[in-house]
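This is the structure I want to talk about, given as structure tokens.
Let's look at chain A:
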Amino acid sequence: MAGVAVSTTINGDNVEFLCQPDETLLDVLRDRLGLTGAKEGCGTGDCGACSIILDDRLVCSCLVLGAEAEGRHVETIEGMAHGDRLHPLQQKFLEHAALQCGVCTPGFLMAAKDLLAKNPDPTEEEIRFGLAGNLCRCTGYDKIVRAVQDAASVMKGA
Partner candidate 1 sequence: MVEVTLWGSLGAIAGGKSKVEIEAKDIRELFRKLAEQYPGLEPYIDRGIAVAIDGTIYRDTWSKELPEGAEIFLLPRLAGG
Partner candidate 2 sequence: MNFDPRYSGRNFTSVGTRPIRPDGVDKVTGRARYGADFNMAGQLVGRVLRSPHAHATIRKIDTSKAEKLAGVKAVITAADLPDLTDGDAAMYDILDNCMARKKALYDGHAVAAVAAVDARTARQALKLIEVDYEVLPHVTDVDEAMKHSAPLINDAIFTEGLEQKPVKPSNVTKRTQYGHGDIHEGFGQADFVVERSFKTEQTHQGYIEPHACVANVSSDGTADLWVCTQGHFVYRQHCAQLLGMEASKLRVTSSEIGGGFGGKTHVWAEPVALALSRKAGRPVKLVMTRDEVFRASGPTSATSIDVRIGARKDGTITAAEATLRYSCGPYAGTWAEIGAMTAFACYKLENVRTVGYEVLVNRPKTAAYRAPSAPMAAFAVESAVDELAKEIGMDPVEFRIRNAAQEGTRSSYGPVYGPIGIGPTLEAVKNHPHMKAPLGKNQGRGMACGFWFNFGGQTCTDLNIGMDGSVSLAVGTVDVGGSRASLSLVAAEELGIPYEQIKAVVADTSSLGYNDMTDGSRGTFSSSMATISAARNAIKVLRERAAQMWDIPVDDVVWEKGHAIAKGEKYDNLAALSLKEIAAASGKTGGPIAGHSELVADGAGVSFATHICDIEVDPETGSTRVLRYTVVQDAGKAVHPTYVEGQYQGGAAQGIGWALNEEYIYGKDGRLQNPGFLDYRIPVCSDLPMIDTQILEIPNPNHPYGVRGVGETSIVPPLAAIANAVSNAAGVRMTHIPMSPPRILAAIEAERGG
């Protein structure tokens, strides 16, 4: 099986890689590029732990082929902070203890970032439905929702 050569942009950097035609973008990120922030919780798009932003759309990277990244812009959790300055969402997740085990956290942060980009002032209900594609088994979501609300108000003020 011949590999597919892909040229793409990840977190603003030009990246080239070779992958198998059936290899998911998640596997490429994790196994070929060492970007293990996106997690595989299910591999079927049901848990959101592998969420990334692909050309301004939130997607599950387990449901995208690596080959599809050709010429596109990929954003992962690794690109969320600016240097050592955390994104307000990252900061608020820490302050609100919106994570326990933390394995779902990168996915939630990407989903929350996408949500606030499209709706800077969401209601609690909009946050809850906006994050419904991300499963968390530890927190009962309470502190996650509060962290997103708090981050939204900080980001509006900024």
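A quick word on the picks: all candidates are chains of the complex that A comes from, given by their letters.
Methods note: a contact is a pair of C-beta atoms (placed from the backbone, for glycine too) under 8 Å apart; a residue touches a chain by one contact, two chains touch by 3 or more; residues count from 1.
Note that the structure is predicted; figures quoted are calculated from it, not measured.
Colleague: Touching chain A in this complex is which of 1 or 2?
Modeller: Every other option belongs but stays apart; chain A touches 2.
Colleague: Show me the residue ranges of chain A that touch candidate 2 in the complex, using the header's touch definition.
Modeller: So the residues of chain A in touch with candidate 2 come to 1, 20, 30, 35-44, 46-47, 49, 76-78, 80-81, 86, 90, 93-97, 99-106, 109, 124-125, 127-129, 131-146.
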